[in-house]
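Only a single protein chain was left out; the remaining protein chains are all shown in position.
Let's turn to chain A:
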Amino acid sequence: MVAGMLAVVLLPTASARAQHAAGPYFLTLHVAGGTGLVALGGGYRLAHERLEPELLVGYVPRRLSGGKALAIFTLKTTWLPWKVGLGAARWQTQPVTLGAMVNYTTGQQFFLTNNTAGRYRPGYYWWSSAVRLGLLAGTRLSYGRPGSARTAAYAELSTNDLHLVSALTNHSLRLPDILTLGGGLKQTLK
């Protein structure tokens, strides 16, 4: 799936030719959500605009990282199961959005696996400190005249693999403890 997402993001022209029914390109401005203070990117709508793979590049400034600034590269796919018109045709909502993401944080302090760090015996740490997997659920409101570019605002709650593992192994951690809020804007390109 990740390879598929990569292909879609990196080879948009080819996939545009291959999939006539696919939707247009979009740009994303994303805030928080564990993918940086802000993240910029874009993607391509697939499957009758129900699937949105995208690539985001996030920035964590020094004052948040506590050391060098960090970059977070996120591959994310959002599934938009249904669309509801809001009276006026220009306004729409996609009340439920679901998604998954994988991201990589730059910095010498992070290892891909404990073997690549070169200082541990195999299995010393079972997780990657550089790569996080995430699940998300959100909602979206969009505006645009028929046949022209649309602007969407969205908000979503996500969690990551390590926060989830923590909650699954402790009764005293509740769902709100492991949720992270993010949101942003998506602008369709004509």
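Rule of thumb we're sticking to: a contact is a pair of C-beta atoms (placed from the backbone, for glycine too) under 8 Å apart; a residue touches a chain by one contact, two chains touch by 3 or more; residues count from 1.
In this text, contacts and distances are computed from a predicted model.
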Given "Metallophosphoesterase", "Peptide/nickel transport system permease protein", "Cytochrome c-type biogenesis protein CcmE" or "ABC transporter ATP-binding protein", the protein name in the UniProt record of the chain not shown would be "Metallophosphoesterase"
Contacting the left-out chain: of A:L64, A:A89, A:A153 or A:L189, that is A:L64
Across A:V57, A:L98, A:A137 or A:L173, the one contacting the chain not displayed is A:L173
Note that chain A touches the chain not displayed via residues 32-37, 58, 60, 63-67, 70, 72, 105, 107, 109-110, 118-120, 125, 127, 129-130, 132, 157, 160, 162-163, 165-166, 169-173, 176-181
